[in-house]
Structures are given as structure tokens and as C-alpha cells.
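Comments concern the structure below.
With one protein chain withheld, the remaining protein chains of the complex are depicted in position.
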Amino acid sequence: MTSNSLVYLIALPLFGSAVLLLAGRRSDRWGHLLATALSAGSFGIGLMQFSQMLSRSNEQRAVSQKLFSWISVGSFEVDAGLMLDQLSICFVLLITGVGTLIHIYSIAYMSHDHDRRRFFAFLNFFIAAMLLLVLGDSYLNLYVGWEGVGLASYLLIGFWNQKPTYATAAKKAFIANRVGDMGLSLAIMIAFATLGTVSFAGVKEHASQASTGALTAIGIMLLVAATGKSAQFPLQSWLGDAMAGPTPVSALIHAATMVTAGVYLITRSNFIFDAAPTAQLCVAIIGAITLLFGAVIGMAKDDIKKALAASTMSQIGYMVLGAGLGPAGYAFAIMHLLTHGFFKAGMFLGAGSVMHGMDDEVNMRRYGGLSKFMPITFATFGLGYLAIIGVPPFAGFYSKDKIIEVAFNAGGIKGITLGVAALLGAAITAFYMTRVVILTFAGSKRWDDKAHPHESPFLMWGPMALLALGSVTSGFLFTHGDALRNWLAPVVEQIPAHEGELLSPMIVSILALVLVVLGVSLAVIKYFLNEVPETVPENVTIFTKLARRDLLQDAFNEAAFMRPGQSLTRALVKTDVAVIDGAVRGIARLASGSGKALRTTQTGFVRSYAMWILLGAIALIAAIWMVTL
Amino acid sequence: MNAANYLYVSALLFTIGAIGVVVRRNAIVVFMCVELMLNAANLAFVTFARINGNLEGQVVAFFTMVVAACEVVVGLAIIVTIYRSRRSASVDDASLLKR
Partner (left out) sequence: MISLAINVGQTQTPEAVLFWVLGPLAVLAALGMLLVKKAVHSALLLAWVMITLAIFYIAQDAAFLGIVQIVVYTGAVMMLFLFILMLVGVDSADSLTETIRGLRPIAIVAAIGFGGLMISLLDRATLGRQLVGLAAANEAGNVQGLAGLLFSKYVWPFEIVSALLITAALGAMVLAHNHRVIARPTQRDLATARFRSGSLSTAAGLPGPGVYALHNAVDVPALLPDGSASEASISATLKARGDVIDSRPFQLKELEEDK
């Protein structure tokens, strides 16, 4: 099936971005409204497509649109084409829906920033790029969107680039993403070299003929790409610093949408990973490591946004784990992605609301007792909190428990290890999220008298409320009658549920709940019943110290890559100076030296030149004389 | 007498002309030495024509004369021009190529 309206999904926000950037200050007064309207328009088209999709039978739901023939080199043909199937539509609705809410939120949040128009231009650009990422019908089209969101992320993290640390954070995010991007481009190249095509349909068709080794290589490279974009171990270090961007950006890009692109990529490439078990196992392991990694870091952060960022990292770890569990887990990974999109975006917006009321203070140790002053923020944040720690019947309960369950059922040592890791992560999540909520909203006030906490305007709490609603209901909606699983079935091939389940769903839920209660109680004891010091306590375990420093990831990167890189560069400079420049200068010196020597023969006197001619003639005659001897 | 003797005379005249070009400094004398060398070559051509019994050598000598005439006309014009700007007919004075 084809549809001609797919392109407008992307074109509307792209147009908005172009208008806002080109019109300049002239559009300061109405630019944000245009951007929000266009984003909403895109959402409307998404909804329309969704309703049309619902009206068709399961096999007919995917639609595509060929825009133009992009690359045509011999047998290598790439069309700039769009494809909307059951997987893409989830993302389209999430991106445009949450994106529109965040546009609305930003109108109020950024109202005092005189660069608000530029901010909206970038936001619109991001929406367009992200839509291209999820709508592209080939890896190459996806790559364009992939780079586009990377650029948007860079621009928005460094939006307040007058602060050098923010600009550095943007650069760090960009560079870490480049490492991942290299993985994606390598994956595309390997796919082209071995399969001769880069479109999803073509790769899926030819994947069965390719060797497992090639598929594993593609899978590993795709995983590298995913770790970069989704802040997974070992490329996760940029996400914490990315919180330098305005809070709506953190909510939209670094919680709900862009960072989940890796999960999308893995799910989209399910045919590769299903045929390459080694790569799939790597995905699961990376996910498990990251979910613990992020959770541990989250326990130690005092910056509310950084704590939430660590939590994002951890939750995406769950998704990647789910995607790494194969056909059994794809649907739950996507489900967790969607629910996470709601509750984490809602919590970020809540955090933004708190900062808005507290003069941009981000240190949780200087909050406390804010529930009285910001009841709506507290309510929406609290609903998101209940969702993320997995309290039934909130969204996280459905999605996260399913991933834990699938992990346990993966079989053997692998299943037990991954399952235990996921369970442990759930407990830690409960602990640190409780910590965030208590430090922010409960207890006694620890802020200066200068701060005047107040509730945010409707434009801000409206989107928060809608997202909170999503946090409450989405899990139930998705799981009711296995709705999302059946919906996604044509894209990610399903296998029938395990016959010999290691643990039944009921036992998993109970185990998880017990651990969550444990985590919550620990946090309550430590932070609610005891006094919270306003300054950061120094007499803590080495474990906490490490967690505060992001488990030494930055130090490791610096020692393993930056310093050797610097040494390499220095060595290259020396080589350049000594060998290459030396050779060049040597040749030059040879030329100039011989020139100087030969210059003495150039007297400028015609007669001496005539003499040379005569000598030449003599040499010629002498040669004739010799050969005729 | 051996007809080849003309060739020896030709060689000697040519050599003398060559020395003159190198040694003399007056541009006009240098030119005359060049003419001497051309004439020496012409003598050789004429002698060859006689030895070989056909007139082609003489035709070549004839062409040489025409070309030599051209060369003299242009060369002397150059000398006049140089003299006009440098007030000198010495080839050593026109040594600007050095700088």
C-alpha cells in the first residue's frame, strides 16, 4: 500500500524549522505558536494514519511512499522512501504526541528566554529528523534521520552555549554519538557488501542467505550504534552531561524519543539479530549491564535532572535487554519504551516545573517539602514515580515486569543471570526514585528564603497532567488482550509463549513487588525518617563516591581513549615535522642547493652561454668520434 | 689535389668562427663570426654536391644563404635597438639575464 501523506509528517515540522530559522527575529512573536501548530499538525496526520491503519486488516497495515530515487549507482539503488508500519506508527505517535505536549510546555517554560524562537526551530527540526529516522524504509534513510537527531541533540544541549560547560557537554554528546554513528555506517557498509542492499525489506529477504558471521558483524555494529545513541554501556557517559540543555529538551530528546532510537534500531533489525544469536546475546548483556549501571549512578546523584538521566539510562537498559531477548521480548521492549516515554517525560517536565519555581536550582538537597507549594507538579510527578517503580496498576508495572519475566524465561544460566540483574535493577530503581521524590517533595524545607516556590502556569502543568494520565493508563491499555503484542506481530515475528516457564508471571510480579517495597522502605528510612544534610556528606563508602563520579566512566574514557589519542596525535605531529616535513624540506634544500651551485654558471654573459653550446657540440662530435672508432 | 681538402678548409673556418663567437665582445664582430661559420658550412655543402654529382647540396647552400640573410637583417636590427637603449654594442653590457 502506498500513501502520499507520509511525507507531510516530516515536511510540516521541517518547514516550521526552516521558517523560524530563516525569518529570524521577525518571527520572534509568533514563531513558537507556528512550531507548536505544525508539530500538532504532524500529530494529527499521525492519528489519521493510525485510524486508517486500524481499519485495515493486519497484513495490509504497512504503507509506504517513494519520494524520489536517491542513489542509483550500477546495481546499487536507494530510493528516498518512507514506510509506516505497526512499529513506526508507535514511534510516530509518541514523537509527535509527546513532542507537541513538550512544545506547549516550552511556550511557558522558555517564555523568558529571548532565544525562544531558535529553541522552537531546533525542536521542530528534531521532530522532523526523528520522524525521518523512524519512517525511513532503508538503513540509509534511517541514517539521515539518525544524524539529524544527533545534530538536533547537539544544538539543543548546547542551546545555552554562552556557558562553556554547556558547550562542552554538547560537544561530548556529539562525539560520543559519532562513535556510535561510525558503528551504524559500518553496519550499512557490511550489509551492502554482503547482502547488496540496504533497504529493510531487502536485508530481511536476503538475511537468510548470508553467513552467520556477516550477520553477527552487522548486528554488533548496529549494537554499537544503539549504545551511542541510547547511552548504553560503554558509550553512556554523555547522557548525564546532556542535562545541560533546557529541561523540555531533556524530556523530549534525552528521555522520551531520541535516546530510544537504539531500541528502535535493534527492534527494526530483528531479522538480523534473530539470525545472529551471538549479537543478540551481546545486546541483552549490554542492556543488563546498563540497567544496573544507570541505577547505581542514579542512587548517588543530587542533581535532580542527572538523577533522572541516570534513571533514563537504566530504563533504556531494560528496553535493550528486552530487545536482546529476541522475539519474546521485542514487543515488551517497545511497550516499555512507550510507557517510559510517558512517565519519564512527565517526570522531566515535573523536574522542570520544580526548577521553574525554584529559580533554576537543581540540587535536590536544597529542595524539600515542596508538595505544599506545587501540588499539581507533585501529583503528576508522583504518578510518574509510581509508574517507574512498577506499582500496579501503573504503566511501568506492566512493561517492566514483562521484561523481567521474559528475561527469566530466556532459559539456562543466561536467563537466571539476566533475570536477577533486572530484578535487582527494579529494587534499586525503587530506592533512588523514592529518594528523588522524598528529597524534592517531602521532609522539611531546605531552600533559601530568597526562593519563592510556586505552582507553574497551566501551559506547563497541562502537558504534565496528560503525560501523567498516560503513565497511569498506558500499561493497562497495551497489555489488555496483548494488544501491543498482536499489533506488532507482523513486524517482529512472534513465537508462542514458553511452555516450560521458569517462573510464572505471578511469581515474578510478587518478587518484583517485594523488592520494590524493600527499596522504597530503605529510601524512606534513610531520607524521610532521618535528617537530610544540606551539604553533600563526605564520609561515605567508596561505592557511593564511585557512583557520584559516574562509576569512573569519564575517567576511563579519558585514560583509555583521550590520553592515548593525545599521545598519538603528538607522535603524529612529530612524525609530520620530522619525516614528512623533513622530506619536503630536504627536497627543497636539495633543489635550492643545486640551484645555488648551478647559479654560478649563469653569468648573464651571452658569450659564456655560447661557450656552453660549443662545449656541447664538442661533446657531440666526440661521441660520434668514439662510436666510429 | 684531393677534393676533400675543401672540407678541411671548411672545418678550419668553422672552428675559427666558433672561437670568434665566444671570444669577441663586439656584437657586430660576433655576428660576422656567425656568418663565417655559415659560409664554412656552405662550402662543405657545395663540395658534397660536387662529390655526389647532384645539385641538391647546392640547393641547400642556397637556402642557407637566404636564411643567413634573414638572420643578419633581424640580428642587426636587434643590435641597433640594443645600442639605442644602452649606447653600447658590447655583448657583455647586455648581461641583464644575471639579475
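For clarity, chains are labelled A and B in written order, and residue numbers in each chain start from 1.
Please note the rule applied: a contact is a pair of C-beta atoms (placed from the backbone, for glycine too) under 8 Å apart; a residue touches a chain by one contact, two chains touch by 3 or more.
Here the structure is a predicted model, which is why all the values come from computation and not from measurement.
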Positions on chain B contacted by the hidden chain, ascending: 1-9, 11-20, 22-29, 31-33, 35-36, 39, 42-43, 46-47, 49-56, 58-59, 61-63, 65-74, 76-81, 83-84, 88-90, 92
For chain A, residues in touch with the removed chain: 603, 605, 607-608, 611, 614-615, 617-618, 621-622, 624-625, 628
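Just so it is clear, only the chains that are shown with their structure count from here on.
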Whole-Å separation of chain centres (CA-atom averages), chain A against chain B: 88
Interface residues, chain A side, partner chain B - complex: 602-607, 610-611, 614, 617
Chain A contact footprint on chain B (complex, rising order): 18, 21-23, 25, 30, 91-92, 94-99
